[in-house]
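Right, chain A next:
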Amino acid sequence: MIEFHLDSRSGVAPYLQVVHQVRQALRLGLLGEGDQLPTVKDVVARLAINPNTVLKAYRELEHDGLVAARPGIGTFVTRTLSDASLAAHAGLRRELLRWFAEARRAGLDDESIEALFRDGFRAASTEDVA
Partner candidate 1 sequence: MIRLALRQLRTEAVIGVGLLAVLAVVLRITGGNLAQVNDAFQATCRASGNCTAAANPVRGVDQGLQALVATIATVAPALIGLFLGAPLIARELEDGTFRLAWTQSVTLRRWLAVKLGLVGLGAVAMGGLLTWMVDWWQTPLDAATQNSFDPVSFGLHGIVPIGYAAFAFALGVTVGVLLRRTVAAMGATLVGFLVARIAVTAWVRPNLTSPLHETLSFLTARPGFDVQVSASTLSLTPPHVTIPNAWVYAATVVNHSGAMLTGPYVLHACPGIAELNQPQPLAALRACQDKLSATFHTLVTYQPASRFWSFQWAELGIFLAAALALCGFSYWWLRRQYA
Partner candidate 2 sequence: MSAVLETNGLGKRYGRKWALSECTLAIPPGKVVGLVGPNGAGKTTLLHLSVGLLRPTAGSINVLAGRPGTTPSQLARVGFVAQDAPTYAGLSIDDHLRFGRWMNPTWDAKLAEERVAGLGLDPRQRAGQLSGGQRAQLALTLAVAKRPELLVLDEPVASLDPLARREFLQGLMEVVAEHGASVILSSHLIADLERVCDHLVVLAGSRVQIAGDIDELLRTHHRLTGPRHDRHALPSDQQVISESHTDRQTTLIVRTGNPILDPAFSVAQLDLEDLVLAYMTRAAQEDRRPKLEVRA
């Protein structure tokens, strides 16, 4: 069973954070087909967030076809995301390491690298949503 956490200062809506964390878990293989997601009650009992937030997140995941709700029993994974071929995974990782090395050579310190990364990531995310 996975555990969620909430970053209240990230500027990302809580329900989206839950969605992302489920997708992440699916990607990393922490959740597989047929696994049960934590119940709404358990999630809110741990995170102290509105149950509707969790329901909204689970509904979106269901809409994306990743999970299915079985009334009275729980919400279960129907599809994983680790279909993405491991090769592409490894390739992306190598590219990332190359980029980090370049940034270092350009003279950027850790903080600047992280800031640049976050800024670009955010820009890419909002483009996605739009």
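Here is how the candidates were picked: all candidates are chains of the complex that A comes from, given by their letters.
We take it that a contact is a pair of C-beta atoms (placed from the backbone, for glycine too) under 8 Å apart; a residue touches a chain by one contact, two chains touch by 3 or more; residues count from 1.
Values in this document were obtained by computation on a predicted structure and should not be read as measured data.
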Number, please: which of 1 or 2 touches chain A in the complex?
-> 2
Complex contacts: residues of chain A adjacent to candidate 2 = 6, 8, 11, 14, 40-41, 44-54
